[in-house]
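Structure, as structure tokens:
Shown here: the complex without one of its protein chains, the others still in place.
Chain naming follows the written order as A, B and C, and within any one chain the residues start at number 1.
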Amino acid sequence: MADTPAGRIFDTMLLLAILTSVAVIMMESVQQLELKYYQLFHTLEWVFTILFTIEYVLRVWCSPKPEKYMRSFYGIIDLLCVVPTYLDFLLGGAHFLISIRILRMLRIFRIFKLVPFLHEGQQLTLALQRSRRKIAVFFFFILLLTIVLGSIMYVIESGHNSGFTSIPVSIYWAVVTLTTVGYGDIAPITPLGQAFSAVIMIMGYAIIAVPTGIVTAEMTRMRAGASVTVRTCPECHKDTFDEDATFCKYCGHHL
Amino acid sequence: MADTPAGRIFDTMLLLAILTSVAVIMMESVQQLELKYYQLFHTLEWVFTILFTIEYVLRVWCSPKPEKYMRSFYGIIDLLCVVPTYLDFLLGGAHFLISIRILRMLRIFRIFKLVPFLHEGQQLTLALQRSRRKIAVFFFFILLLTIVLGSIMYVIESGHNSGFTSIPVSIYWAVVTLTTVGYGDIAPITPLGQAFSAVIMIMGYAIIAVPTGIVTAEMTRMRAGASVTVRTCPECHKDTFDEDATFCKYCGHHL
Amino acid sequence: MADTPAGRIFDTMLLLAILTSVAVIMMESVQQLELKYYQLFHTLEWVFTILFTIEYVLRVWCSPKPEKYMRSFYGIIDLLCVVPTYLDFLLGGAHFLISIRILRMLRIFRIFKLVPFLHEGQQLTLALQRSRRKIAVFFFFILLLTIVLGSIMYVIESGHNSGFTSIPVSIYWAVVTLTTVGYGDIAPITPLGQAFSAVIMIMGYAIIAVPTGIVTAEMTRMRAGASVTVRTCPECHKDTFDEDATFCKYCGHHL
Partner (left out) sequence: MADTPAGRIFDTMLLLAILTSVAVIMMESVQQLELKYYQLFHTLEWVFTILFTIEYVLRVWCSPKPEKYMRSFYGIIDLLCVVPTYLDFLLGGAHFLISIRILRMLRIFRIFKLVPFLHEGQQLTLALQRSRRKIAVFFFFILLLTIVLGSIMYVIESGHNSGFTSIPVSIYWAVVTLTTVGYGDIAPITPLGQAFSAVIMIMGYAIIAVPTGIVTAEMTRMRAGASVTVRTCPECHKDTFDEDATFCKYCGHHL
């Protein structure tokens, strides 16, 4: 809310409530714990839901433009955090509601606005944002590549191997292989398939260099060149990159 | 075709036709769907084939130099997109034709010439192209390394382990391990084999740095220098990539 | 201890004792060896423990400020290296004591202070230290991401797949996938789960670029600037890392 002491206490409390609430949802999913502490989890869930509902209502109330808040990213998240519990009560245990409830996690970001780490996050986001178009082109290329490679592997392996049952599954395998994840749930058996896979893997090895290169080049540039915080000395007009500088390192002028 | 409104509509239609056609081929490979919608898939396949055939014939017709088009990369792709269906009809279900049909995917590139993302793609291609020779040396080195490592592991593990049946299979394992894919379909069992594998993995960890370093250094240079603004010398018509150049480095012409 | 010849001999002896001691602990854990050489391992363990105890007592004795040594990082490590064997004797085979005993390994660092490689280690540590905050932000982001992705996969896969038993297990799976480790002990089975996993993997592929970018940019900067020759301002005694600096950037002193 505000940067007042009361606001800070409220934020800390809210953070704790969110974390506990998320922890409860997680533990609920573990069957042994669910059987043992069903009543506790159920009660806590309702306590948090009511708390978050009150918070949501207050936020709408206090907001100078309630509609704008309700349509904002955080407004929707705040609403999605409470609705599932009510729906669960009405509809009776819809499974997919869990993943909506876990979105409460995202509310943490709202509080973290206060944290000094934000600057670092901004820099990272900036580097990614600037590389956005290059990364989009890269992803499109990866998509085409996996489709073509998956289809070829389907032709090679299907019939000999129980894993490659269809082209979509083979594409899934191509993604698993190209990203070097390598589950091993589907693996080539035929000599030709293994040889082709080896080529794909070494290719993936080179391809992994591309996004790294994009982001690194952007970050190096941000440090070396202009980007976020370049300060120019008013005396000698040279760039002094360092944020913590009090004096120009070239002419000694007090900044 | 052209940058006229009609050309744009045609391109959009073609893109849709290609995507649907590829989707149909993929779904055909899923047995459950194939059994259910066999007739639909069959009909669609023929519709698309006839459409693409007409398109191909028209392209040949309209082209000022038909032979040049037919021998070009896209000309061959365009032909390969329609031939398999006719062959399939004549020969009766040759399995490997699927992977040729999926090459229709590549036709998307033709349309994407129009997209503004192309510039980004060009930059990526340029960075890769410049690192071409370094990457070739690197791949040759990886090939030798995996052959030697695979052979050593074959000697260590074969006899104790059902996975390492022959040197080629062991080389496949070496590629899977060195690229950090790690399926786990073949894994060392003997203590010596596991120790040797650990060494290979840590080696792979360092080797992964090499292609990344190559591409990143190239990209950083492209940013630091000029790259984005490739300048062509008006005298010798060669590209001079450096922004700070006052004279062409090939012919000495004042830029 | 000291840089005298006697000190060097002592250090070499100590290094050997530490390495042998760690090797014995490792071999003890291998059942076949344990059964065969039980008596030898047992005797060696006591020999090393008594040696290290004497060393510890001497260090406390010789230290000008014994309390300060005992509370220091190395003082605690030195103590933890001998206590487990005595506890083992008193309590009778507590399993978790092994991992404490293996901490003897850390004592090697003490000796390696002498090695000329230290400078390189310092540089690496410096690069990591400077990127500390960015890496912290990155880890926090990864944590949130894996929780959200794990929960979504739990909703998609649980019921169809015996692997995704609870949200914490699904989060573990998300970490395994996003870091491209990919054990394959838990793998998606449903088509939707596989498609979603493919997206996660390609995402992980891009995300891996971020920490690499951070550290590389920091290292490139260290090279490009000064780093190797950290200069300390004679006026304010702060480190000024840039080689091209003529004036201290903190106090404006002419260097």
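In the analysis below, contacts are C-beta pairs under 8 Å (C-beta built on N, C-alpha and C of every residue); 3 or more make two chains touch, one makes a residue touch a chain.
Because the structure is predicted, anything quoted here is derived from the model rather than measured.
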Query raised in the report: Looking at B:T12, B:Q31, B:T125 or B:S166, which makes contact with the chain not pictured?
Result: B:S166
Report task. Touching the hidden chain in the full complex, which residues of subunit B are there? Just list them. Result -> 133-134, 136-138, 140-141, 144, 147-148, 151-152, 154-155, 158-159, 165-168, 171, 177, 180-184, 187, 191, 194-195, 197-198, 201-202, 204-206, 208-210, 212-214, 216-218, 220-221, 224, 240, 242, 244-254
Report task. Could you list which residues of subunit A touch the chain missing from the display? Result -> 180-184, 212, 216, 220
Report task. With the missing chain put back, which residues of subunit C would touch it? List them for me. Result -> 22, 25-26, 29-31, 95-96, 98-99, 102-103, 105-106, 108-109, 117, 120-121, 123-124, 127-128, 135, 138-139, 142, 146, 168-169, 171-172, 175-176, 179-185, 208, 211-212, 214-216, 218-220, 222-224
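We adopt the following convention: only the chains that are shown with their structure count from here on.
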**Report entry** Identifier of the chain whose CA centre is least distant from the whole-structure CA centre
**Finding:** A
Report task. For subunit B and subunit C, let me know how many angstrom lie between their CA-based centres, rounded off. Result -> 39
Report summary line: Touching at least 2 other chains, the residues of subunit B are 180-184, 212, 216, 220
